[in-house]
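As you look at this complex, bear in mind that one protein chain is not there, while each of the others sits in place.
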């Protein structure tokens, strides 16, 4: 089969045309991949940054966002049959620690991620445990099925924060931040305020429903958000940039007693004023990683079925697998927002 | 001043043109009423049904939904000034029991309701305690200000149930049920299903955002809702009819582990199957009365500011106070949905 | 192997000394049973009441509460090894509906219960799916391991209600009600009030920590509870009797805005006043069935490790399997509270 893999300890990926097709174990299914999304994590692996060099084994097939069709099933599989169109949760757990057994397998001990710790989905076939399979609703097209993973990040962030009838501030509208705009609006946020550095993404955030989208470089936005929110600040902060300044400004723009969901990954530890930002304000923070198995997936399906998610402007490009260099190029240049690889026919 | 009051123990209300203007106590404000909504409770008082006869004192000024302007304040009032446009929460409490002191004054011991237990708002002036005043946001017009009370019922029901990214079934789309449709959609419900007996209200429910609106007389709707919701049933039930059949069918159409918020008031106790409806299903129920002071009011303001609430088709009629007989006539006939009295100039 | 089974459509069970030892499927484990508790459900099967006659297949091995040791594992089992001391959750699901995939498998569609729908644990061996296995903490003895199932019912009820720093009323102190007394106290209930008809159980409830234990026949207890709780009523109601009078009195003794968890199974539907009990009081109800997989099990383990659960007076008798008639006799007579069968050596 074809597979895009990490062929050396340096920049880029290589396409292998004759990689052996994997075999499912007794509790696995084999999936023929139709489409797969390229994530910022894949970019890190492409660029071979220090995180990738320290974590990712050479030789691995990359990619962790996909949709496809079950080709065959292992001998002990009972819940799914060949022919079913599916996506899958990419976090794989051993299953006997607290989080694995209470609906939080995404933060379980010893979790493995496809395309990072074991072979991923930038290939004609992938093997996945039966427990990780998500049947795709027939009304949801493959292009969206290919990005259920990052959409799930956005949904998990929005739903953990709780946005219904609340004002929401989103600091950072990259791919997941933009998804969070349309998700928050569909999930009931009353008014959405955004910040970013990129004017094109700010424009898109407005189009998707933000009432204000600010250039984060002018700190006057903090007071503007506060003034718009009874002089007290936004009810909810979704931090999606990882930038130290966004943390400081975002918490300043959050009202006392507000809630912050943190998805953006800071490059390194930075000085944080817990007194002013959290303790004296009585603020609640929640760290967001991955998405719940499968509570988030059900929420995502419902939001998609509501017809209110606007993802067309976020998924900007699709390329055949063979044009993976163009695909990564569009994505790395910033011209593409979410780029999808078409793998199946 | 003019005042619409219960003049005898029988049908109807009378307009008194020279009632004494009330005086605010030290912690009260005097409000010049601009507009006031007519509620189903007012209809019960008009018709002098057994509940009204047992509870409402003859001579009382009726009405509890209104917007107006503060005319004067009592000697110990510190938070508001004359000239402020306001609505008010109509539940008045003594303030030293558990619910009064923990944000649930609407279910406090010894609560008094304006227009039921003491003089209400169908008059040129009304006295209200300072603690009950809600300043109206300038972007919200008087016609909506006049119906904050029932809108608050709808918002309280929807927010207690928690509809974000969930399927919602509403049994009964009278005034508050119709408001609940637009509120639930704005608050993030993914798909809304309704039942009622009145084809006009079912049509309006569809226009406001229900994906299906069923005639409750054909019980096939239960299976249809279940089929539309993964074969399991709706995530949330908002019971707004008080009908025994709506309880039975509504719980049958609710999925295991779902949540029901009960606002409709049954006419009398009826046999209920806790095993099938609640215990074996692991269902949560919550009884809804009034609205929170003032959490619900803030949620309502935010939903109104979102621009997503569609109330124009629900508030069908406005009449001057002098035409109160026409106003009650439209309301009682069912031609009117929500009818508003214009009292101020 | 030996197995206690339903040998005919009538009263009693029979012991088969030479039943075939079951074989585990690829994802199952085979467990050598050490001890097993006798449940009220087993009594219904013994007595062959209408429920049992309508649900339970003749020939089935009964029993669903047990502790034992893994004897062998199926070919696709990865998480557990032979020799491990375990209990198990007796609800077995197919695993692809909403509740199965979100931590609520106990209320999943098509759930099967061991000892009711398929062979249970009153035997030398039982086969269980790997997903249902609970490893026993070494500090928890077998006698308690044998009753993890009903203890889990009590823990699920108490934890769903939320008792920390709250007054708790328990209507009905049968086996699970008595367990709920000690569980609620350990879980942080401030003051516990109980009702029952049996003076011995009321005495035991007091010994386990109830501040008051009332004979339910004298309705004065309702006012006494209210007076003890600021004149407003208890914060939490745990309904564990299934009696219509306990529902009516229990809700009357619950404060406005309180929470009720319903575990007791009424014999049939009865007239219920939703207005007075739920709607006008703003009360929340939750139906309790089974226990969460595995959130409740973790809570139960922690409560046991706290050293504060007092179960010695609740587990009144132990009998060898061969003396099953004595065991059922003690249990049915009411002399025994919880009766355990010793099956292994």
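A, B and C label the chains in the order they appear, each numbered from 1.
The definition used in the following text is that contacts are C-beta pairs under 8 Å (C-beta built on N, C-alpha and C of every residue); 3 or more make two chains touch, one makes a residue touch a chain.
Keep in mind that what you see is a predicted model, and the values were worked out from it rather than measured.
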So which of C:179, C:303 or C:327 would be touching the chain we can't see? C:303
Touch with the missing chain holds, among A:2, A:118 or A:230, for A:230
For the chain not shown, which residue from C:167, C:182, C:249 or C:342 touches it across the whole complex? C:167
Per the whole complex, from A:29, A:225, A:238 or A:283 the residue touching the absent chain is A:283
What does the interface between subunit C and the hidden chain look like in terms of residue numbers? 155, 159, 162-167, 186-191, 299-300, 302-303, 305-306
In the full complex, subunit A touches the hidden chain through residues 97-99, 104, 106-109, 230-232, 247, 255-257, 262-263, 265-266, 269-275, 277-289
Counting contacts across the full complex, list the positions on subunit B that touch the omitted chain. 25-27, 74-76, 78-80, 94-96, 98, 101-103, 135, 292-295, 298
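Convention: only the chains that are shown with their structure count from here on.
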Most contact pairs found between chains B-C
Could you tell me the distance, in whole angstrom, between the mean C-alpha positions of subunit A and subunit C? 41
Scan subunit C for residues touching two or more other chains and write them down. 98
